[in-house]
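Following this message is one structure expressed as structure tokens.
Yeah, one chain of the complex is gone here, protein chain that is, but the others are all in their spots.
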Amino acid sequence: MTTPSQFQARVVGHEPLRGGYFLLELQSRPDAADPAPLAGVVPGQFVMLRGEWGRDPINPRAFSVLDADASGRFRVLLKAYGRGTGRLCAMDEGERVTVTGPLGRGHFAPPTPAGPVQLLVAGGVGLPPLHLQARRAAAAGLARRVELFYGGRNADDLVLLSDFEGWGVSMALSTEDGSVGDTGFVTVPLARRLARAEAEGAPVEILACGPTPMLKAVRHLGLAHRVPTFLCLEEEMACGFGVCLGCAVPVYGERPYAYCCSDGPVFDAREVRWP
Amino acid sequence: MTTPSQFQARVVGHEPLRGGYFLLELQSRPDAADPAPLAGVVPGQFVMLRGEWGRDPINPRAFSVLDADASGRFRVLLKAYGRGTGRLCAMDEGERVTVTGPLGRGHFAPPTPAGPVQLLVAGGVGLPPLHLQARRAAAAGLARRVELFYGGRNADDLVLLSDFEGWGVSMALSTEDGSVGDTGFVTVPLARRLARAEAEGAPVEILACGPTPMLKAVRHLGLAHRVPTFLCLEEEMACGFGVCLGCAVPVYGERPYAYCCSDGPVFDAREVRWP
Amino acid sequence: MTAPVRATASLAPEQVDLGCRFGPLTLPHPVMTASGCFAYGRSFAPFFDVRELAGLSTKGISPKPRPGNPLPRICETAAGMLNSIGLENVGAEAFLGEKLPWLASLGISLWVNFFGEDKDSYVECARLLDAGHGRGIDVLEMNISCPNIKKGGIEFGTVPEVAHELTRRCVEATRIPIVVKLSPNAADLPAMAQAVAEAGAIGVSLINTITGMAIDVRTRRPRLATTYGGLSGPAIKPIALRMIHQVHRALPKLPICGMGGIASGEDVLEFLMAGASCVQVGTANFAQPDAGPSVRDQLRTLMAELGIARPADILGCIEPLPAEPPWSSVPPSPPPLVRS
Partner (left out) sequence: MTAPVRATASLAPEQVDLGCRFGPLTLPHPVMTASGCFAYGRSFAPFFDVRELAGLSTKGISPKPRPGNPLPRICETAAGMLNSIGLENVGAEAFLGEKLPWLASLGISLWVNFFGEDKDSYVECARLLDAGHGRGIDVLEMNISCPNIKKGGIEFGTVPEVAHELTRRCVEATRIPIVVKLSPNAADLPAMAQAVAEAGAIGVSLINTITGMAIDVRTRRPRLATTYGGLSGPAIKPIALRMIHQVHRALPKLPICGMGGIASGEDVLEFLMAGASCVQVGTANFAQPDAGPSVRDQLRTLMAELGIARPADILGCIEPLPAEPPWSSVPPSPPPLVRS
């Protein structure tokens, strides 16, 4: 996997989507030693971003890479949430961002022609790793080996749907208010799909990323159905590269804690020590 | 004098001048109780400005009012110096600024047709009160009763000269590198002018604003020539309206300290307890 | 492990009753302004109706007027500021004569912050201010953490026995209830709080500023004329919350007036949940003269959103996070662990 580095980038695109989401497009400095440090990124890997905003907040923020090309351009999907994301969403084209990445080791394995169908379960700003997973699957001619399960509060909460359509990836949507797709959480269509897989005896696996309560529910569902389940976790991070030990994830196994940034962010659901 | 208030304004103009100076033009909220809170400002009065920059730096910064009109527009002249001015200089049109003002009580008295000629001595970002003084004098048909003495490091350090020209105010310039006017500090042309006044027996008075070392030199010159001298001081301020007691100015008189914000910023040079 | 958001139903803002108690005092809401950050109140009148505050604490008063320190007296630091004003004030006599009548006319809780230059002068000040009993003064807030005072003053704020004796003597010197403002420079805050409570203080205020310094590398001089000054503002909030929580856990019945970096309604709620009965807003007044009422309004909105009907319902309410499931090398129920 690519060695991480810290590099300067500039905002080259800043597209507000519905529901308060933003697509931030960044371009790394073309004169740098490596003009495209993120070209080798895999789904689940992330970057730490920090603008030139002085001494508060002090730490960078983690963002999954939505996509990255060989020219040094890459995109992240974000929503103004707190102090860091608020500032990033307010950034204008041309402003400078310090980037560290690509970070993360545990990632989603690509689908294979004969392997299990991958059920990509996304919620909120957890979409990017699954978006990248679907994009890569489609590029490899395996769009039919992945299916998107995407939940939100309402229709505005579901973004970038046309990308999945374009790739020919099937989608099951859900909204809490019932405005689109199933009413309720994303676990509603997911449970139905798992039941069908069980009935058909067709192997599936779950790859999920989203808010922790969603991941907890997906984990239980996956374990109950004995389906391989991989969760892309979000823990509060200070460094992102394994040195502050802040992003601990309670696990079963040799030691009580793993680290979201250096061991994850993708973990086997069985390994995660959650209630 | 106008009672101060705190109000919201927006950046409506942002003009970089040479030498790193900026003219920032602000417009107070037209729907506010008082749509032009600064309309009654007098030369020497100032505002405290703060952008929406979170918790660091915490306090607003003081800026002399360059001019203000009845529609709620006003301007300040500034230079990126530290954290606060750096952020203000980087502001874009449309951004919000919280303003407190007009503040300050001690101010420059206007010239009179028969009174002493006012020698306006300016350095660096100390220009605004003298600029406003000259503008008002010109508006009252008294442009000949004020003369500008303006010093800087080099030619780039002297801004807004055409305004004074337009008002018909005479100017004596000085630069440390000799690129324009006298070589050296502004005290060079000022000392010459004081000598002439002495020789002619024509009464003059000094109104000065600029860096503290300049004001110290001007104070000595004024006291030595027994010319009424008024200094517009800059002390570090937290509140600007007389409550933190941070902006103390050592003085002679009833008590050892006066306050730059609530007693000044203009002080009689004899009163100031400086070495 | 993230704890679940408490699923209390939201309230309408008008269903929130902000009223609260501080020992014998009843306050319309928990937000006061802090000593040294609100002068004698009147300078704020152009900006808002000062009666909107639950109360205010005056600039610290000493028996005689004090001129204050040489300059510079303030400088900014990261998310905070240092000050060394030198406890400049008009003195007890002028305070009672010139400042008290207007302050008393407000009808809000009036806390007069005071100090002395040595023990006797503390007691003298309490005695002098006793003349304000029945004339509007609700509390004498005794400042025992004056980093700017020379003679042995540090002990008042850091040695429990010394603080006890000083408090007892002041309590005896006046009929006005005494709240002691503790020094955050003490190593053991609960011991200090207990000492002054046992000496008759009705509550404690914390925290005062923390001693700090800053250096101008160009002049090779301190940025404050007195070298050291007091650090205030958002930078110190985590330390303030910890100290309040420690004291509240040790002495749950002792009323605490909390302060240190408060700048929003959410900050106030943190202080109440840590164990403060009411709060004071200090440094935030400089950037925003009406910080007090503005923070109070934010508090009401936030309490409504979170379904909190009264401050008393959440006073000192925080509980530890739920424990994680116990660790074992093999997960409890489903299939054995296979790292893919």
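So that you can tell them apart, the chains are marked A, B and C in the order they are listed, and the count of residues begins at 1 in each.
One rule holds for everything that comes next: a residue touches a chain if its C-beta (ideal position, glycine included) is under 8 Å from a C-beta of that chain, and two chains touch if they have at least 3 such contacts.
No experiment lies behind these values; they were computed from the predicted model shown.
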Practice problem: Can you pull out the displayed chains that the omitted chain is in contact with? | Solution: A, B, C
Quiz item: Any idea which of C:Pro46, C:Pro70, C:Gly91 or C:Gly200 touches the chain not displayed?
Solution: C:Pro70
Quiz item: Where the complex has a chain not shown, which of C:Val16, C:Val31, C:Val50 or C:Leu82 is the residue touching it?
Solution: C:Leu82
Practice problem: By the contact definition given up top, give the residues of chain A that touch the hidden chain. | Solution: 3-6, 50, 55-60, 83, 98, 100, 235-250, 255-257, 262
Self-check item: Those residues of chain B which, in the complete complex, touch the missing chain
Solution: 55-56, 109, 212-213, 223, 226, 228, 230, 250, 252-254, 256, 268, 270-271, 273-275
Quiz prompt | Sites on chain C contacted by the missing partner chain, in the whole complex | solution = 1-6, 70-72, 77-80, 82, 158, 185-187, 210-222, 225, 227-228, 231, 233-239, 241-242, 245, 261, 266, 269-270, 273-274, 302, 306, 314, 317-321, 323-324
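Criterion: only the chains that are shown with their structure count from here on.
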Practice problem: Chain touch graph shape: choose line, ring, star, complete or other and state it. | Solution: complete
Quiz item: Looking at C-alpha means, what's the farthest chain from chain B?
Solution: A
Practice problem: Between chain A and chain C, tell me the centre distance in angstrom, where each centre is the average of that chain's C-alpha atoms. | Solution: 43
Quiz prompt | chain A-chain B separation of Cα centroids, rounded to whole Å | solution = 54
Quiz item: For chain A, which residues are shared contacts with two or more other chains?
Solution: 55-56
Quiz item: In chain C, what residues contact two or more other chains?
Solution: 78-79
